[in-house]
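Of the protein chains in this complex, one is absent; all others appear in place.
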Amino acid sequence: MSRIFAFRRSENPADRIVPPSGFTARLTSFTAAAMAFLAVFALALSLASGKLAARWSEALAQTATIRVSAPAAQMETQVAKVLEILKQTPGVASARALSLDEQKKLLEPWFGPDLPIDALPMPRLIDLRETAQGFDAEGLKNRLEASVPGAVFDDHSAWRKPLVAAAQRLRTLGLVAILLIAGATAAMITLAANAALAANRPVIRTLRLIGARDTFIARAFVRRFTLRALAGALIGTAAGMGAVALLPAANEAGGFLTGLGFTGIGWLLPLTIPPLAAIVAFLATRTAAFATLKGLT
Amino acid sequence: MSRIFAFRRSENPADRIVPPSGFTARLTSFTAAAMAFLAVFALALSLASGKLAARWSEALAQTATIRVSAPAAQMETQVAKVLEILKQTPGVASARALSLDEQKKLLEPWFGPDLPIDALPMPRLIDLRETAQGFDAEGLKNRLEASVPGAVFDDHSAWRKPLVAAAQRLRTLGLVAILLIAGATAAMITLAANAALAANRPVIRTLRLIGARDTFIARAFVRRFTLRALAGALIGTAAGMGAVALLPAANEAGGFLTGLGFTGIGWLLPLTIPPLAAIVAFLATRTAAFATLKGLT
Amino acid sequence: MIEFQQVAYSYGGGELLTEITLRLPPGSFHFLTGPSGAGKSTFLKLCYGELHPTAGRVTVDEADLRKLSRDGVALIRQRVGVVHQDCQFLDHLPLAENVALPLTVTGRPVSESDLGDLLAWVGLKPLSDHLPPQLSGGERQRAALARAIIMAPDVILADEPTGNLDWEMSLRLLTLLIELNKMGKTILIATHDMNLIRNAKSQVAARVLRIRDRRVQLAGSDL
Partner (left out) sequence: MIEFQQVAYSYGGGELLTEITLRLPPGSFHFLTGPSGAGKSTFLKLCYGELHPTAGRVTVDEADLRKLSRDGVALIRQRVGVVHQDCQFLDHLPLAENVALPLTVTGRPVSESDLGDLLAWVGLKPLSDHLPPQLSGGERQRAALARAIIMAPDVILADEPTGNLDWEMSLRLLTLLIELNKMGKTILIATHDMNLIRNAKSQVAARVLRIRDRRVQLAGSDL
């Protein structure tokens, strides 16, 4: 009789009509846990690749150099002409002639600090920065050739562009990964809830036959399965966050590529997974429960 | 009666003892499909990051430069001395003094092609390549300072090392991702097989009671579930490969970072997923079936 | 109470039951007989709306079962206690909770002593803690009857409630049903047991419905 008393003491007797254990019950929790675990990793991956892409874009700001060779007397006019052209070129964010000191510094690795730079027929260098849209390199080259024959355009993009594209693609990959995992998580939780509910069809049928109302039956199952999914997702998320935290830290690499990990407020992001899993389970169980009930008179 | 005749005509009547449809049946196929789909992506990600890492390592071969400044007469001896020291330094793979022509080419972007290089007090440059282990930069610096005061060591690693580390980390991430997905796939298929088998417990019990032998019962279920997992995984893999093939191609980015995709023989790799899923399903169902049977007298 | 008007039913093949027009007045006591497969269980299922007639209509207290909302049907079932032929329980709940389930699912309080009395009457008191799979065939039937009457329903429909019971226990259950009938409950029992019917007739004004030629007829005195 003790069980009955426990029953009567229990807060919500409706909960007891749902079989408490067995494989179908574990199915929902475990699926939610496993998929939450994966989702945490996908999230970490996505964040990391996003951060990586941002850093690369920054580090590889789109630049180019124009070298102006001219007799000393005409140098200033020629440089001014080039700057004027650049100003009119769409896609150029900024352009700036380097000072002699700056140029000297650039050459130091090759000549040492003692280069008699003033004595040399040094060309002047103009640094330019593209906008995000970039500019038409071929057109610029042609225009320069026509008006300032001594100007040589050196487009670094040959090796920079792919790096930026790579960064962008990484960001996309991260996003694709998280969308895939999120989709699979939702699908798996829905499936598990449906399978568990299908296994409970006899229970639902019996309840309906003894006069229980649809809402009573559905509520009990929905409540239980949502809680199971929530609990599973919590465990999976915690395990995933723990595993991510245990991964070798990224800092050692100098910060150019952050490793797989959350930083600061990023740690809050995976905490959205359990509620989302619970919402999916809630909707899936509700739909499945009412579909099952509709099939019973 | 037509059904009975169909039954008798069927190749393997044992197959018919397994309920053909319903949620628990779909569970195994669908789980296998969803997880195979994810696994294909994980595989693509892993391959892509592996390739990326390899290219970076190649492109960023660990190099450093030594600049030797000396009066023209002593230049050759000094350079030889440095090369000798480098030969004795552990971790240096190769070292080579650049020819004057090579140096001129390096300077072209800055001075144009007409630099009177012979007239200048040009230092000589020595290119060295590290082994994978790297060398003790501090020690080398000190030794050079002591024996060849005109030699200046320029370690590029400050900006190269993080890139290489990033590449390595990407490779690790790809591996971690594929291991996680593989583990989750195995776990989910096992769970689905167990749940489906639990739902079939009454069938197994009935069969056992009418005198069917354990091996007969187990074989029928194992066969069916393995085939279901295989079919599901095939569909998931095909869908995954299709999706990967539909992703924007990587080539446009100049090949520095391959995108998410398989190339050449890489397309065969995801084809290992369905057999692996089938093997997991086989082992899981077999274990579960015999465990269920052990529980019945 | 329950009224059939020109009711026919078919599972998809030919008509199983046809042209049924009859009334089970409140406080009446009916038996339903007929050979196996005649449609007794089908008839009972029509009474509480598990099946809907393919023709005609079934009303419970003037309410057409087909036109009721799902909650309306649930309410009817709370007033009609049914012993199903294949009695199903929630296998994870002990017997006592299973018997009290109709109260639980409608949010009514469970009186410990009433439950105990009822279980004692059907001889299941010592088994209160047992799970349904641990019960014998006859014990399940008795539990099903207990579950059907715990709500003190106005109508009790019992499908072969004594098929797995010994004669003594059958009489005990019959006595219980007769007592309930005397309290005004409407009773309908599908059974093959002619002895049970004879015995009941000696105690109460029981009438016998017989399914013959797809029709449900009042049997004469030929028992």
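Think of it as A, B and C in the order they're written, each chain with its own count starting at 1.
The rule is simple: contacts are C-beta pairs under 8 Å (C-beta built on N, C-alpha and C of every residue); 3 or more make two chains touch, one makes a residue touch a chain.
No experiment lies behind these values; they were computed from the predicted model shown.
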Q) Since one chain is left out of the picture, which of the remaining chains does it touch in the full complex? A) B, C
Q.
One chain is left out of this view; which of C:Asp61, C:Asp114 or C:Asp166 touches it in the full complex?
A. C:Asp166
Q) So which of B:Ile17, B:Leu227 or B:Leu269 would be touching the chain we can't see? A) B:Ile17
Q. Hey, which chain B residues sit against the chain that's not shown?
A. 1-4, 7-8, 13-14, 16-17, 19-20, 202-203, 205-214, 216-217, 293, 297
Q. Residues on chain C that touch the omitted chain in the whole complex?
A. 11, 33-37, 40-41, 85-86, 123, 134, 136-139, 142, 159-160, 163-169, 192, 194-195
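Methods note: only the chains that are shown with their structure count from here on.
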(Q) Please give the groups of chains connected via touching, computed with chain A left out. (A) B | C
Q: Work out the mean Cα position per chain and let me know which chain is farthest from chain C.
A: B
Q: From the Cα centroids, identify the chain that ends up most central relative to all protein Cα atoms.
A: A
Q) Between chain B and chain C, what is the separation of their C-alpha centroids in Å? A) 67
Q) Between chain A and chain C, what is the separation of their C-alpha centroids in Å? A) 62
Q. Between chain A and chain B, what's the gap in Å when you average each chain's C-alpha atoms?
A. 20
Q) Can you list the residues of chain B that touch 2 or more other chains? A) none
Q: Quick one: which residues in chain C touch 2 or more of the other chains?
A: none
